[in-house]
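One structure is given here, and the rest of the page talks about it.
On to chain A.
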Amino acid sequence: MTNEELKTRITELVPSAAFEEGGEWINVNVDPGEWPGFARQLRSDAGLQFDYLFCLTCVDWKTHLAMVYHLSSTLFRHNLVVKAKLDNHTPQIETVSHIWKTAELHEREVYEMFGVNFLNHPDLRLLILPEGWEGKNPMRKDFEDPVNMIKL
Partner candidate 1 sequence: MLEEVATSTEGDLVINVGPQHPATHGVLHLVITLNGETIKKVEPHLGYIHRSIEKMCESLTYRQFIYVTSRMDYLSAHINNHACALCVEKAMQIEVPERAQVIRVIMDELTRIASHELWWGAMAMDIGAFTPFFHAFRERETINDIMEETCGARLTMNYMVPGGVMIDLHPDFQRKVKEFIKLFRSKVHEYDELVTGNIIFRSRMKDVGFLSKEDAISFGCTGPTARGSGVSCDIRKLYPYDVYNKVQFEEVLETGGDSLARYMVRIREMHQSISIIEQLIDNIPEGDFQAKTKAVLKLPKGEFYTRVETARGELGLYIVSEGATTPYRIKFRSPGFSNLSALDTMARGSKLGDLVAMMGTLDLVIPDIDR
Partner candidate 2 sequence: MPLTSAFSIPFSRFDIHKMWSLTDITTNIHDWLNETFSPTWVLIIEMVIAGIAVIGLFAVLGLVLVIMERKVSAWMQIRLGPNRVGPKGLLQSLADTLKLLVKEGLTPGGADKFLFNLAPIIALVVAMLLMAPIAFAKDFQLWNLNIGVLYVSAVSSLMVISILMAGWSSNNKYSLMGAMRSGAQIVSYELSAGLSILTIVVLAGSLNIPDIIYSQADGWWIFKGHIPALIAFVIFIIAVTAETNRAPFDLAEAESELTAGFHTEYSGMKFALFFLAEYVNVFIVCAIGATLFLGGWMPFHIGNWEAFNHVMDYIPSSIWFFGKTFFLIFVIMWFRWTFPRLRIDQLLNLEWKYLLPISMFNLILVTAIAILKWHF
């Protein structure tokens, strides 16, 4: 599907979706509450078939967090970027690890680095950080570590 066709199809699925202009791929902003249903449709819809989640990350915008999902279809070769705004203090969103298995480890990484709570995640534990780092989120912009971080 071309980007225009994708846009119309996605608007049919999620009427509230907001598109961002610019960039080579279309960017969709969805509400975290709508995300689980939308994700399932993206994966299973016959015309979309986004079966390959090639990047899952989070951006700390200081006022809020934004989950960024980069999706691709190995069948149709179209790409899509889905974003979901999360609250800064109690960020939480439904997991997609049962739809795209790769999300399991990526979500664990985002969980420890940004403190995003993934609901219904099968095994939400620290992956990279050692014990005792729960609750500290080093990739957040307000993270301070006077010992190990050197300000240039």
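What we mean here is this: a residue touches a chain if its C-beta (ideal position, glycine included) is under 8 Å from a C-beta of that chain, and two chains touch if they have at least 3 such contacts; residues count from 1.
Behind the choice of candidates: all candidates are chains of the complex that A comes from, given by their letters.
Worth saying up front: this structure is predicted, and the values here are computed from it rather than measured.
Note on this complex: chain A touches candidate 1; the remaining options among 1 or 2 do not touch it here. The part of chain A that touches candidate 1 in the complex is made up of residues 22-25, 27, 51-55, 57, 59-60, 68, 70, 74, 77, 81, 100-102, 104-106, 109, 127-131, 138-139, 151-152.
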